[in-house]
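Complex shown without one protein chain; remaining protein chains in place.
Per-chain residue numbering starts at 1, and chain names A, B and C are given in the order in which the chains are listed.
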Amino acid sequence: MSVLEVAALRIAAGMREVVRDLSFTVAEGETLALVGESGSGKSATARAVIGLLPPGLRQSGGRIAFAGQGLSALSPARLRALRGPGMGMVFQEPMTSLNPAQRIGAQMEEGLALHRTLDARSRRQACIAMLERVGITDPERRLQAFPHEFSGGMRQRIMLASVMLLRPRLLIADEPTTALDTLTQAEVLSLMKELAREQGSAILLITHDLGLVARHADRALVMQAGQAVEEGAAAPLLAAPRQPYTQALVAALPRRGPSRALPQAAPLIEARDLSVAYPGRGGWFRRAAPMQAVQGVSLSIHPGEVVALVGGSGSGKTTLGRAMLRLLPASGGSLLFRGQDVTASTGPALLDFRLACQIVFQDPYSSLDPRMRVRDIVAEPLRLPAGMPIPERQRRAEAMLAEVGLGGLGDRYPHALSGGQRQRVAIARALVRNPAFVVADEAVSALDATVRKQVIALLRDQQRKRGFACLFVTHDLGVVEEIADRVVVMQSGRIVEEGPRDQVLDAPAHDYTRALLDASLRLPATA
Amino acid sequence: MMRLRLNLVIGGTLMGAVLALAVLALAWTPYDPTRTNLRRRLRPPSADYWLGTDEFGRDVASRLMAGAVTSLGVAAATVLVALAIGIAIGLASGFLRGWVDRVLGAVNDTLLAFPGILLALGLLAVIGPSRSGIVLALGLAYAPTVARVVRGSVLSIREREFVEASRALGNSEAYTLLRHVLPHTAAPVTVLATSLFGWVILSESALSFLGLGVPPPAATWGNMLASARPFMQEAPLLSIAPGALIAICLLGANLLGDALRDLLDPRDGA
Amino acid sequence: MKFRTALAALATACALAAPAAAQDLLRIRMNADIRSTDPGVNRDANTDGIAWHIVEGLVALRDDATVAQMLAERVDVSPDGLTYTFPLRAGVRFHNGQALTSADVAFAMQRYMRRETNWRCRADLDSAATRLTAVETPDDRTVVMRLEKPSALFLTILARPDCGQAGIWHRDSLNADGSWRAPIGTGPFRLGEWRRGQFVELTRFADYAALPGEPTGLAGNKTPLVERVRFTIIPDEAASRAALIAGNIDILPDARSRDLPDLRARPGFSVHSAPSMDLQTVLMQTRDPLLQDVRMRRAIALALDVPELVRAVSEGGSRPSRSPIPPGSAFNTPAMLEVPPRDLAQARRLAQEAGYRGQKLRIITTRRYEAFYEIAVVVQDMLKEAGIESELEVLEWATQLDRYSRGDYQMMAFGFSARLDPSLSFEMFTGPKATQPRKAWDNPAVQAMLDQTMAEGDPARRRSLFEAMQARLMEEVPIIALYSSTTHGVTPRHVQGYRSWAVDAPRAWGVRIVR
Partner (left out) sequence: MALYVLKRLLAAIPTLLLVAASVFFLMRLIPGDPALLVLGDAATPEAIADLRASMGLDRTLPVQFALWLSQLLGGDLGFSITSGEAVGPLILDRFGVTAAIVLAAVAIAVLLAVPAGMLAAWKQGSWGDIAAVSLATLLLSIPSFWLGLILLLVFGLKLGWVPVVGYVTFAENPWAALHYILLPIATLALVEIGVLIRMARASTIEVLRLDYIAHARAKGVPESRVLLRHAFPNAFAPTLTLVGLVLGNLLGGIAVIETVFTLPGLGRLLVDAIFARDYPVIQGVMLFIALVYVSVNLAVDLLYPVFDPRVAAE
């Protein structure tokens, strides 16, 4: 018998339908993955199932039945009784899904108090046991803590604990690990699966990540623009997708590119014993000890080389990337560019350095000035060095835009572009001055898989064409496979492993690298 | 969306009406607003004097119209002064940070801890009681608020990556500040300016009420209200009319401010 | 302390037991708190008004501002005018039961004359015109005061309310260190409770030694007829009137003239009007490039319709007067009451001659005193009709007073507080600008006449001197005197015996409550 039955579901936002005629079932104890890219309607479906559509969205048709019972027929009170012990939900964003004003103990107990007849003592015991189960050390004391005292991964565990405490028959997990780094992601997902297995809960997993589907789902339903595209058992579906869209999704998974032999040359840029410290937060009366984000790192990059800088969150990789562009001041060591020490240069020397280097940021939404037209954004770097007339700048910007596939969109503002298009603009801005060195800081992490594939291709093609050296900062080993010549692994502000791509990926020497590789969700069948 | 439009329409209509009254008053008023007539004191409304006369026999309707010119003019000028000072301070302390920010912050705190009345009186007494005095005094009194808002938005904008991108391009700090930071303060500052406009009208009338505002016999709504107070019982209209106009003007400013906020900050419009 | 608490409890018990006595409370409006209880030292009009209920001097003023005996049986002046002998009245006691002696008088006078006391009138008794050289006590009952030269002002100074009437208090009024504690006087009331910002309460002095006859000014029969008087502080005019009508106060000593028609029309209220001895004026700076021409000043005076102005500003409550000597004074003569008519044509002609070409005159005024403001507004309006342009500079009072005392003005609507001697009425605006920039009229010839009036003892001769000065004033117009205001006291039916008088502040003696 199926726990959840969705038939001909329609969800509308005003006059527009975001989900059309969607039907599926989730069987007892089964994990069904709703897969799709942003805008496919998968999250709205999850919210509709538990009856919590956000304001502005409404269910305009179809039937949702939980354990054979139609939800629309239930009174609000009956529906509430169902939420928790019947259906539980884990949200995407661990930073906002726990009430910041309540101790986690109170938040965990709340569901128990509402749905179970237990005295306070047993409730507390149950909470402690559950926290212990999800791997929170010292659970008794931690019950008294507030959410902000935990890291994102911990919060997601607590969230999970709080939901699973009620032994729901159906667990709805809406992109539960998207906001976490690779290592944590793997841990949390395994934990979720284990708990569900122990308690016999079915899982409705909402995700955009095919790797995750491959590893954790029994069945998968691929959605595109509000409609089901393809449905079936997870492994065969991914191994032999029938529908073009599914095929595109699978094709978008990273694949290792050919390794290149680069001519030996003097390093273009070189960090020697570079350290970066953030000033501690001091008050009027004392100065806190500075936090060392990068500790004595030496790294050289040769002309035309693509180096991937890999590490979990907090490893210092982004800080190192910025320090190598002198966007952050070094607290120790030195930085050499074409053999010149630029660690503390100013004025014309610094300008020369800046003219030769560029950066592409992670978030295409915040890296473009929303008040400038795309053409002006791309033309802006040509202001320097001074001398180029404005029409010439504009012409070059147009040409560059055409080159990144945005020909004719120069008059638009960033908000009129999609995420992928914006990242193309950012790349165009970075490349229009023909830099010798580019830092790409998680440049594709925020994009949907298919778009990511295209942007990586663009970046790779441009690199091959223009021959700039590139430091590719990422937590995603898949991207590394596609583009990198060399891989550098960072942990806690230090480099722990470094070597040619194939060597590092195929025969990792350091434990941390191995853990990262294990956690990275690749399609086993197609790797 | 519906609310936004309603706010815009009502707010715009109210402000427009008051503005029209002021523009009209520049060209024409039923009587000379400062012309006294001691034989016609405190007359009730009539066909000749639509809103009656005040304690000097001056036509109340004419004075209200002239008061619109003064009150709106003072408010507009004050807002400009407050914006000019506040934006300069806010940009400097938000963008430069460090000790500049600390010093400006301390000065700002001091000004915020200072009742505007005293600041206004002090400055007015030094400069001499005049329109420019009250504009400067209130402008200084409100500048810290502007500075605080500008600083806040500068602090959040300077963390955005396009500012860092500008720096990575080799652009100078000044260029980055003017080209990429300043334009983004426009939205919060516009919203604030609209509210400020209302607050200044309110403060000017409060100061006039305490006897510290634009000096009579020039009519402002505030000093009309203050002079009407002793005749509250005999001629209640004398108190009610200017107060109602202040309220209408404020309501207009508030509604317009709300509409602007919704327009410029799409997050709230959803 | 315990004893006092017990007494207070007893008093409260009595008050509760006898509601009739509790009714015997007279509530009088006061527009602001008093500054102190130290007579003539830290003072203003309200402070004086409280002080004269508590302490008395050797002499006191009558209604017409002439001097009568008070604690002194009589005043004997030596023929050369240099020695004043005051035999003290018998049977006068202080509030603490001690009998009044000449030593008490000498003690108080010595404190007044010390510079550090800051007595308001110390300088008046140490000036060229009047210099007190000695206070002697030949015996317990006699006080002798000696002057350097004869002075017509000496007794008036001793009697002036703003000098605290040179009030005599018992030495226990001072703390051990010589600082002021609280007044122990001989007056009809003793100080009860002073609750700052709220009220000052006085209680009847049972052993008060009243003079026979009728009350007049601060002299005559001052028998207290009510148990307690409470001066309630109500700053706001409209609120005071409302309080009177609501029965929250029993005497409104200073109703606004514009409220009078309404109050007169109300049954059960009576209005008591009396001319005051202050002076409302327009001052002109005779050193101003434009106004130094006497024709310009005359043009301004002629442009004003003074009767109309006075009628408007005082709501018909005061009569116009171009003389600084108030109509209530014994020295006011019919000639002084003449008001020259308005003459716009002549005003224009004179202004033209004086070189007036449409410059804007600046008239300083304040809103602190409504009359000043109203005068300024009306003057501006009337000048306009004569083709003389002006604008108002409305200042805060402290600033206006500062500008006044520095002579830093072109024209100014201003009011002088009550001057109880005609010499002082002229002296208040006459004097050398070089040393006293506040003085409006700097004319050595007039100054000489003024000095003469101060030394002259004969009333008739003084009167003719004043008439001559008045004539000069009308010619030179350094100030335009407009009127003396009128005090309007209002009482409900149950208050009997209340009368307004030349000074704004009220008198509570002789008043009874009849229900």
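Here, a contact is a pair of C-beta atoms (placed from the backbone, for glycine too) under 8 Å apart; a residue touches a chain by one contact, two chains touch by 3 or more.
Bear in mind the structure is a predicted one, so any value in this text is a computation, not a measurement.
K.L.:
For the full complex, can you list every visible chain touched by the one that's not shown?
P.N.:
Those shown chains that the absent chain touches are A, B, C.
K.L.:
Can you work out which residue in C:Thr133, C:Asn175, C:Ser405 or C:Gln496 touches the chain that's missing from view?
P.N.:
Hidden-chain contact among the options goes to C:Ser405.
K.L.:
With the full complex in mind, choose from A:Gly14, A:Gly68, A:Pro100 or A:Pro348 the residue touching the hidden chain.
P.N.:
Of the candidates A:Gly14, A:Gly68, A:Pro100 or A:Pro348, A:Pro100 is in touch with the missing chain.
K.L.:
Applying the definition given at the start, please give the residues of subunit A touching the unseen chain.
P.N.:
That gives, for subunit A, the contact residues 47, 50, 52, 54-55, 80-85, 87-89, 91-93, 96-102, 110-111, 114-115, 146, 148, 159, 162-163, 166, 283-285.
K.L.:
Where does subunit C touch the missing chain, residue by residue?
P.N.:
Touch set of subunit C with respect to the missing chain: 33, 35-36, 42, 44, 115-116, 118, 120, 122-123, 162, 196-198, 232, 234-236, 238-240, 242-243, 246, 248, 368, 396-399, 401-405, 414-417, 419, 428, 435-436, 438.
K.L.:
Using the document's contact rule, name the residues of subunit B that touch the chain not shown here.
P.N.:
3, 106-107, 109-110, 112-118, 121-122, 125-126, 198, 202, 205-206, 209-210, 225, 229, 232-233, 236, 239-240, 243, 246-248, 250-251, 253-255, 258, 268
FYI, only the chains that are shown with their structure count from here on.
K.L.:
Could you put a whole-Å number on the gap between the CA centroids of subunit A and subunit C?
P.N.:
About 87 Å, centre to centre.
K.L.:
Quick one: report the Å distance separating subunit B from subunit C, using the average Cα coordinate of each chain.
P.N.:
Roughly 45 Å separates the two chain centres.
K.L.:
Quick check on the complex: what are the subunit B residues that touch subunit C?
P.N.:
35-36, 38, 41, 55-56, 121, 125, 128-129, 211-212, 215-217, 229-234
K.L.:
Can you tell me which positions in subunit C touch subunit B when the two form their complex?
P.N.:
Touching subunit B: residues 237-238, 242, 256, 258, 262, 308, 311-312, 367-368, 373-374, 377-378, 380-381, 392-396, 399 of subunit C.
K.L.:
Show which residues of subunit B lie in contact with subunit A when the two form their complex.
P.N.:
By the definition above, subunit B touches subunit A via 160-162, 164-171, 180, 183-184, 270.
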